[in-house]
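Yeah, one chain of the complex is gone here, protein chain that is, but the others are all in their spots.
The chains carry the letters A and B, assigned in the order they are written, with residues numbered from 1 in each.
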Amino acid sequence: MQMDKRIRFGRWEAIMLITNLICTKVFLYFNRMTAEDTGNAGWMMAAFTSAMALLFYFLVMSLYGKFEGMDILDIAEAGGGKVLRTITGFVLGGALFVLAAITMRKFSEDIKTISLPTSPLSYVMGFFMAGVIIAGLLGVESIVRHNAIVTPIATAGYIVILLGIMPNIDVTNLLPILGTGLKDILMKGFYRTSVFAELLVLFMLPPFLENPGDARKVGYVAITASSFFFVTGSLVYTLVFPYPTSMEPFLPVFNMARLIGLGRFFQRIESLFVFIWVMSALVYLSTVFYFGVYTVSKAAGLKYARPMMIPFAIILFSAAFLPVDLLSVIKIESEIINTWGWAVTFAFIGLVMIAAGAGKRAGRGTKGR
Amino acid sequence: MSFIIRQLKKYLFFEEPEKRERFILRPGARPADEEGSGSFEKAKEKKKAESEKAPEPGDEVKSDIDANLTHMKDVYSIPVNSDIVLREFDITYGCRTVRAFIIFFDGMTNTEVINNYILKPLMVDSVMPLKDTAENLEGYVMRQLMPHCQVNISRGYKKAVEAVNFGGCALFVDGLSVCFTADVKGWDHRGVEKPNNEIIIKGPQEAFNEVLRTNCAQIRKRLKDEDLIVEDILVGRVSRTPCSILYIKDVANEALVQEIRRRLEGISVDYMLDAGELEQLIEDSTVYPSPQVISTERPDYTAELLVSGRVAIIVDGSPNVLVVPITAFDLMHSPEDNYIRFPYVNLLRYIRYIAGFLALLLPGLYVAITNYHHEMIPTDLLLAIEASREKVPFPSLVEILLMEISFELIREAGLRVPGPIGPTLGIIGALILGQAAVAANIVSPVLIIIVALTGIGSFAIPNYSLAYSVRIMRFGFIFLGALAGFLGITVGLFMIGSWSTALKSFGVPFMSPFGPKTSGRYKNVIFRAPEWKMEERPDYLNPKKKRKQAEYSMKWKHGKRKGEQD
Partner (left out) sequence: MKRTVVYLRIGCCLLLLIMSLALSGCYDQREIDEMAYPLAVGLDVGRANILRMTLQLAAPLSIGGGGGGESGGGGGGAGGKPVSVITVDTPSIYSGLNMVNNVISKEINMSHAKVIVISRKLAEKGISKYIQAMMRGREFRPDMFIVVTDDPPDVYLREVSSVLESNPAKYYELLLGKDYSSYYPEARIADFHHAIERLDIEPTAVLSGINPKESVEEIDMMGKTGEHYLDEGRYEAGNVPAVSELKNVAMGTAVFRGGKMVGTLNGIESVCFQMVTGRYNHSYWTIPDITGSGNVIVMNVVQRKRPKTTVEMKDGKPYITVRLDLEGDYTSIQSTLEHEKYPEAIENKTIEVIRENVTTFLRRTAEEFDSDICGLGRFMKGKFLTWDEWEKFDWPSHYRNSEFNVEVKFKIRRTGLIIRLMMPELSAAPRVASGSVKGGWLCRYSHGPW
């Protein structure tokens, strides 16, 4: 799609978009993952990971300075011509696509497990597909605005869960304070910077922003906000589920919500939780999917992304079925996406920017902004 | 089938998207950089040019009265047309006698006025000219012989015919290649009455009626402001329905006014009789369930919306006035919100949102919970529902559809039933039907509560059209709930949400000020701030003047008293 000059949105929408993208995994597996990595020191790892992500982001952004207002594909083109643009676009688009496919599979499996156990997976996924296709066809404006509405609501729901679970917490669950050890926290924490992989959508955003200079700020705010969710999420989770058990639940936040019981009436509310959960999943999926298609089409120099929505959605639908079973989905998620995601989001984008900077200096003639 | 394939093809194969005009209301439509800016001046010049425009060739009024007579008879199919009156007479002045005729519609005009202020001076008083006016008959007729306040001179037939069609009286005089049109409207109409549908307890009790100018006056008498502009546009090739665009010149965004002008001028229909029709012709999305225009019968509410920077459209012959642009949240406001104190408004607003929620989702949630999420129901209630459903032969989906449809039936039938029986039938129908259905084990008692709550909820929604849309969507949610429980309902909400966020009402995003976020979200959207806190007009309207109150709107609280020491 040729960048329609008239589609613009503000900083708040962008922050909500990125925050929701990053934080959806809190609902899914993040807490269990931290428990697996570092035992009961997951919150420390979350904090460390967020700090690392901020550092990486700072480094990448220090390269971004001279390209202000351009998205990563424009940058690649400015520095390395169409070849670099196409490569970058396909790498990033591919990464987003993998994210979308795995997350869709995971969410559908989750829903199937908790509320529709006898329905076939394709039936459950069909609902997600319907939402994704419609959002994709309606375009980026609708997706972004929807983010701005859904994210605060999902946040409120999440905080309700955290507050509701308060009577069940046990502070001594945090001890021994370092969990499985400092080495784990640092090493695994570094790899887990990948949980911020969705940040790469941010590098596609600048042309859409009302004020292109906001991109930098959006990233910092979104990372900080996400780190709040990550740290509170794994902290409360550890406080409620003691360590060895905390590796068990398939859906940590759902299991937490199941434990909520305030009196005889206010209990069994985890199904309500399906609402905020599915909502934020749909918003996540539609955003990642839309930007995946947008990135690919822009990299290929296509004028319109919209006609590609349904074909790509069908590919996505099929791709989501590729992993054989739930365990292999979890394996892909934790061992590939959340271990090497940083390589795409930070390292690859950083390299592209360095290459672009070098190319620009060498080419000199290229007109940036 | 071929239709489906065609539709699928459209999605699967590439097709160059059609360029479409997209109107987005941008902040600060400054004169320099926006297309809409300066549009007021342009409109002014256009109007001026229109009124001075020479008639098209062939349309000019001839100086030969017989030609004119034939032409008018031809136009009005005289003598087949029986309510048109063509009166021929002579004007005698000085020593000359000139043939003349007037033409008007019987019943649409005030014959008293025609007799006394048009015919009498022309036929009787003309014989004694005060000075020699033989040179300029046109000036003589215009300035002295027609003691009536609204007389125009037109050089073309078209204008004359237009005037006659809208309750005017056209005068043709032999030897003059002009005709005089006098506005002598005098048809019967309803007076200003109490509003029928938007009933409030406190506040003004006047409603619009069907007369365009009365309606304009109703607003003008509330907003005594020379910047309140009333622009007329005729819509409908045949019906030529006069519509007025009302806005406050120094508040409303010019691009917005220009867009409304553009849309109204761009309507090409033969007949347009009511605001309801116009609404459908100018709204952004036809299929989207909820209205994108506020249609109100209250002049006070219209005035308030105008003040905030919106634009009103009055259609002649319709007691409803359209106000644009709006957001989804405006539809949950009631005119009364402005007249009652701030704590009460907030209570009422919560109630309304709860009502909207119930009306939209309750049956769907019931179906979802009873079919999929049994663990959510408290055990006691679960067992009670199970017991009450034990003898019911239908699945709960059928059960709820049955009751919802009967409810809609009662509602629709109650409208048709003549006068005093109506409400009785509604109550009796609902009560007896519900009670009997439960007794006959056709539905379970819990369901009656659900349906009743839903019905009450939909009546508590202040906007009539919104209530319709909620009723439609409710059925969708029932089906989605039956399909996949909460998952289905959430996906439904997501779709409606996506659609709403993609939608614009006259360039204003429908879900603003939340998506996209603009300022003033906590002033008058879901909550309502105290009156003195309503300092700014809605940001998303991008009005010319942001503030509508001084920083200290209650000066008496902050200012020093005279003679008071520090």
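Just so it is clear, a residue touches a chain if its C-beta (ideal position, glycine included) is under 8 Å from a C-beta of that chain, and two chains touch if they have at least 3 such contacts.
Nothing here was measured: the structure is a model prediction, and the numbers come from that model.
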| item | value |
| --- | --- |
| Per the touch definition above, residue among B:L278, B:V315 or B:I385 touching the missing chain | B:I385 |
| Full-complex contact with the absent chain, from A:G94, A:G126 or A:P311 | A:G126 |
| Touch with the omitted chain, as defined above, among B:T241, B:T370, B:T454 or B:N542 | B:T370 |
| Candidates B:V80, B:C95, B:L415 or B:A439 - the one touching the absent chain | B:A439 |
| Touch with the omitted chain, as defined above, among A:R8, A:K25, A:K106 or A:R258 | A:R258 |
| Hidden partner interface residues of chain B, rising order | 4, 7, 10-11, 18, 20, 284-288, 370-372, 374-375, 377, 379-380, 382-392, 395-396, 438-439, 441, 445, 479-480, 482-485, 495 |
| Where the unshown chain meets chain A, residue by residue | 39-40, 113-120, 123, 126-127, 130, 133-134, 137, 170, 172-173, 175-182, 241-245, 248, 255, 258-259, 261, 264, 267-268 |
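Keep this in mind: only the chains that are shown with their structure count from here on.
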| item | value |
| --- | --- |
| Rounded Å distance between chain A and chain B, as computed from the means of their C-alpha atoms | 45 |
| List of chain B residues in touch with chain A within their complex | 11-15, 17, 22, 24, 369, 372-373, 375-376, 378, 484-491, 493-495, 497-499, 501-502, 509, 511, 514-517 |
| Residues of chain A that touch chain B when the two form their complex | 6, 9-10, 12-13, 111, 115-116, 119, 123-124, 127-128, 130-131, 134-135, 138-139, 141-150, 264-265, 268-269, 271-272, 274-275, 278-279, 282-283, 286, 304, 306-307, 309-311 |
